[in-house]
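Beneath this line is the structure, given in structure tokens, with notes to follow.
Omission of a single protein chain aside, the complex is shown with its protein chains in their original locations.
Labels A, B and C are assigned to the chains in the order they are written; within every chain, residues are numbered from 1.
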Amino acid sequence: MFELLSISLIPLAICLLCAFRVPNSTLRISITGLIWLKLIIVLFITAPVFYRGNSSVSLFTDFGIDRLSASFVILTNVVAASSFSHAALFFRNEDKLGRLTEPRNESWFYFYAALFLCAMDFVFISENLGFMWIAIEATTLFSAALVYYGRDKHALEATWKYLIVCSVGIAFALLGTILFFASSQFYSSAGTLDIRMLTNSAKQLQPKFVQLGYIFCLLGYGTKAGLFPLHTWLPDAHSEAPAPASAMLSGSLLNCSLFAICRLTELVKHTDHAVLATEVPIIWGALTTLTSSLFLVNQMGLKRLWAYSSIENVGIMLSAIGLGAPSLFFLQAVNHSLAKVALFLLSGNIIQLNGSKDVSQIRGVLTSSPALAFTLVLAAAALTGMPPFGSFISEWLILLKASDSAQVLCAVVLILSLALSFVAISVHVLNMVLGSPKQVNKLSLPFSSVLVPILLCFCSLMLGVTGLAQIILETL
Amino acid sequence: MRDFSSKIASALLCLLSLSVMVWATITWGTELTYTPPFLLGVFSLNFRCDDLARLFIFLFSAVTIAIAIFSPDYLQQYNNIHKGQYWVSFFLLAVSLLLVVVSADAICFLVFWEIMALSSAALVASDHLQKKVRKAALIYLGATRIASAVLCAGFLWMHVLTNSWIFVNWDFSRPSTYWPAFLILTGLCIKAGIWPFHLWLPYAYSAAPSTSSAFMSGFMSKVAMLALVRILVMGHLNSPYVIWTAFVLGCITAFWGVLFALVQNNLKKLIAYSSIENLGLILICIAFSLNASSNKQVLIAHMALVAAIVHCLNHGLFKSLLFLGTGAIEKSAGRLDLEYLGGLAKQMPTTWICMTVACLAACALPPLNGFPGKWLLYQALFQNICVKGAILEKTASVLSICLLSAVGALILSALVKALAVAFLGKARSTNAAEASERSIAMSVALVFLASCCVLSGLFANAMLTSVGSALASSGLPTVRVEVSLPTSFIVITLIGTSLACYFLFLHPVKTRKYVTWDCGYGSLSPKAQVTADSFAQPSARIFRPLLRYHNLSKIDGADRRHFPERIHVETRIISILETKVYAPLLAMVNVSSRSIARLQAGSIHIYLLYVCSTLIILLLLGVAF
Amino acid sequence: MNLSAPELCLLMAALVACLTLGSLHLSVNLGLFAIETVLIALATAFMGGITGDRELYVIALLIFCFKAFTVPLFLSWISDKLMAQRDIGSFLPAPLSMHLCLILFVLSFALAKEIPVSHAAGHSWPGASAGISLLLSGLILMLARRLAISQVVGFLVIENGIYTFALTQTRGMPLMVEMGILLDLLVAVMVAGLLIFKIQKNFEHIDIAQLKDLRD
Partner (left out) sequence: MSSIATWSSYLLTVIIFPPLCLGVVRKTKARLQNRVGPAVWQPFFDLHRLTKKRETLSDTMCGVFRLSTVVGLSTTFALAWFIPWVPIKPWSPHADIFTVIYLFALERFFTLLGAMDSGSAFGAFGASRDVTLNLLVEPALCLALVSLSIIANSTDLGAIFSFSHFSTVSLVWFCAGTSIFLTSLAELGRMPVDDPTTHLELTMIHEAMTLEASARNLFLLEFTRMLKLTLFLALSAQCYLRIWAGFATLAPFQQELLVLIGVLLMAIFVGILESLVVKLQWRKVPEFVAYIVTVSLISVFVAMAGNTSL
């Protein structure tokens, strides 16, 4: 109970701060401080899972953490901490550029972002499928407000699509959850939604309900995760949200729904229908990877580009889940989140500098701001799985896992689409970075605005060149 | 100040290459293995340095020292090149190349291979304000990523089969390994620029600063060949399909490369195509060695392999010399289009002599260093005709001797064209007329490499034996090759008779200077000289169907026959591969991308329909499983 | 066919949902939705009577108060405010979509028969068929209608269907979960309502089919 409170307390504090019309400059500093404090608290709460012998800790009825969820909670908070810290700098730049039309928007941003973060935490710590669903739906609602940050027609359209498509999708996940609940009533009349209990008694569950439930949940959470062709809301939402919000959407929201899918897949793998939980995610993951890398080729919106690349990574992670390797899923999620958050944050800066989201309008970043260009290239390399960055290791391990489990098609498709996405992304990135700038820009960003991305890239690098990945895999 | 930092960087580079050279010399003859105490992610790295790797380290040192001496002055002309970017990527490239050479397992190899690819792409993109350079960098990056994708697939497959990443444990003699072998071959071939994957190479090499093209062509492309030897040859590949594919690809590459070299008018592109030709030759050697060893003809296999390695080393030397010479021309004349050069020999004597040496070597003329490798390949092919064996293989050997001699003749014409049009005759532009040797350091670098070429040509026999022993110590059967090159004999005869002729006939004679024979018209202008285009025309016409060679001429004027007012001549060469294969492929990807993008139609109703239809498909899948 | 009271209510609710599709008038739609939800609340209460589960009464009350009363009122307030009395069109003609819905209603019986039923009290396949039918009607509503408010109504119908399914197959979810779901739903409707206002303000219409600016 104490843990639950302490997790949710700081977001509430942030909300209060925002509600009390604190001046923006004070707000930025205090929120940055608070969010790092939250990260430290989260680390304290989750530490026992890793150090004590038992691999899971119950926090409250229906709430608890095991190693996987604890890792995801930490990841989410790291993403949030870097996004919030960068947001402070981002909004200061907006201020300077005179693009912050409505000062209240900023505090609204923090308000909803805090709630959003809280909802995401709850996704991971709820051990009850029902609560998990509620938390995920809550993330949709709060992040919709973040997407609507721009207050213009496009933002409105994106928000509406996001809200409706995700709600409908998530409704199916609710149906799936109910089916799981119903399936459990076949052996105990009260029924249960507790994932661990369901997993333990997997063989006794009503097979047809489990099958149907899994399919509905996959569809529902898949919509939220952005699997092809349910990803339709994703590029719109990611490109309309302000950069720090897109970073959180891509860096942690997608993990939430994938985490739910992962849990359910593990559950179904314990039943007699393991084939369903293996083949469908693998095929779907590979398909998503392939199609999204094709989407990347002619993509001209800067943030849409990263959105599609997120979809691609979701595909890879789904394949990892299907291959029965949650630890690899986590590793890939970490690497993807680090790189992607860095990229979204940097894209925010680039858009601020150039005043355009269009890739074909942005040229010569290297000439106009070398530090930005350098970080962008680093982050793009980290994203596309270039050694020695961490994603090389995780993607390679997933490929290895696929080929070792005789999923040749999956491996081939993954290799192909990874190559294609690398080519597509590098073409776009290099076109932006190299060459001479289209217009001479008098603005210059302080070095601090690339500080967070550089740190993230450094983390990604550390994951690649040290034995950290090995430690993570051994722990999970 | 910047210049100063450039000098420091080049000194550091020199130091690096000298120290690895010294290290390699000291440890010569021993086999060192090293596994760092830390992990790369979850993989442990394995390094192994045998004599074969050391040979390549020597090549590395020679090329790098020359480039390090050459670079600071060369880079001065480029205001657009960010020196920091250039040097950082150069160091990254150098170090990763060294580590690729000594890596003993697939992961290690792949990691440094990718770093090498990225840093070399960064080098290609050095002068990124030019559109052409950006395009080249992107093409290169794409090609190299596809190469590593194919390589990855091959490595993964081998890991599935052998459950090991260590190259030594990979045995390609079982039929199940044929496909992975094929994939690995393809991956390495893409990277080396073997036909039909060579298209990136002329783009990249001509767009990169000459120093980096020298390094890439002189050393990086060889590393792909070394990897072929390390993985496939030492893995005892015996699949006839793979071997014959490699052989045929090698033959086509050699011919194709030299054919396109002949018709290029840009000096750098010409040299880049000649690199393609040489890589084709090396691939022929390797494939031939594989074939012989699968037929248990150890001697021939050994000869061909030695030929491959020797040619790798020698090609590295003379090709980097060629590229650096090109750099010197670029610096003083500003352009590399042959139609703008001419008469440089008088203004740039050092460059001229060094380039002549390099061209002689590249034409494989004795006694320079291009000769031994080619000669040994000829010998191996000939031996294969003489031993008992399948008639098909013998015929292939005969045809490849035929092809090799044609290739030899073609490369001679291509390089004579380059050399003569650029250096001889009169200057075709004011820039060329005002060119001069600009820096002593650059000349020193050229002379250094040229003397390397000469020396390795003169001591070819020693080189052959040391390569042979290096191969033997690297786990291949030891064979003594009796044939030896009559190099010293040739040299003595040539020098003796030349001196005799000179002193007998030419030396004390008084000469008269006069204008070149102009049919009595007077005032022969530089424009009357043969152009690079017209020089290559008769040869190119023969291969018209392959080159898609078009020669259009338009003559204007009332009396067109006797008093033309304006003559417009245009030569066009179309690369069939580029227009008929790669352009459609790219278009296909583009079209599929665009058509899939149409799914994102913007209408929320359609999006909801997607959700419904996905549900139906999933339910059907659920029924199926 | 022997139908229990909750089953009867639910099937009637499903039929009402089918009727919803027949009209383009928003007030009619909202009224029918309210009736449908009242029927579901009733069924919940009956179910509570059958199983003796007290929680179900609470849930019935909540549904009645919020879903059947507040939400339709809120939506009709919006439509009054925006002066949108009628949906401006449907991709499927209204009568046709109603008929389609009726066909699906029958079809859902066939589907529901396939669902395994444990013999615990309350599990009923006619109830399940009502749930499926509601779900499908909601989907068709969302797919066919152009107005933003209609889409929200469609979403609510889907939600009703899922709730019906849960009610008949599991005797209702645990109270906490159910309340959480309801809360989410309410917030979602509120957010959607706010957005509808914004859409009216920005675009001067609430025709969702015209929101096609973001695409590839």
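FYI, a contact is a pair of C-beta atoms (placed from the backbone, for glycine too) under 8 Å apart; a residue touches a chain by one contact, two chains touch by 3 or more.
These numbers come from a predicted model, not from an experiment.
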{"item": "Chains in view touching the one left out", "value": "B"}
{"item": "From B:129, B:398 or B:444, residue that would touch the chain that is not displayed", "value": "B:398"}
{"item": "Full-complex contact with the absent chain, from B:8, B:22, B:440 or B:494", "value": "B:494"}
{"item": "Residue among B:11, B:32 or B:386 that touches the chain left out of view", "value": "B:386"}
{"item": "Chain not shown, touching residues in chain B", "value": "342-343, 345-346, 352, 356, 359-360, 363-366, 371, 374-375, 378-379, 382, 385-386, 388, 391, 394, 398, 401-403, 405-406, 408-410, 412-413, 416-417, 419-421, 423-426, 485-486, 489-490, 493-494, 496-498, 500-502, 505-506, 509-519, 524, 526, 528-530, 534-539, 541-542"}
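Methods note: only the chains that are shown with their structure count from here on.
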{"item": "Contact graph of the chains (line, ring, star, complete, other)", "value": "complete"}
{"item": "Core chain by centroid distance, with centroids computed from Cα atoms only", "value": "A"}
{"item": "Chain pair whose interface holds the most contacting C-beta pairs", "value": "A-B"}
{"item": "Mean-CA-position distance for chain C and chain A (Å)", "value": "31"}
{"item": "Centroid distance [mean C-alpha coordinates] between chain C and chain B, Å", "value": "70"}
{"item": "Residues of chain B whose C-beta touches two or more other chains", "value": "597, 600, 604, 608"}
{"item": "Residues within chain C bordering two or more other chains", "value": "139, 142, 151, 208, 211, 213-214, 216"}
{"item": "Touch list for chain B against partner chain A, complex", "value": "38-43, 82, 107, 110-112, 114-115, 118, 125, 128-129, 131, 134, 137-138, 141-142, 145-146, 148-149, 152-153, 156-157, 159-160, 589-590, 592-594, 596-597, 599-600, 604, 607-608, 610-611, 614-615, 618-619, 621-622, 625"}
{"item": "Residues of chain C that touch chain B when the two form their complex", "value": "91, 139, 142-144, 151, 208-209, 211-216"}
{"item": "Touching residues (chain side chain A, partner chain B) in the complex", "value": "160-161, 164-165, 168-169, 172, 211-212, 214-216, 218-219, 222-223, 229-230, 232-233, 235, 273, 275-276, 279-280, 291, 294-299, 366-367, 370, 381, 386-388, 390, 392-394, 396-397, 399-400, 403-404, 411-412, 415-416, 418-420, 422-423, 426-427, 430-431, 434-436, 463-470, 473"}
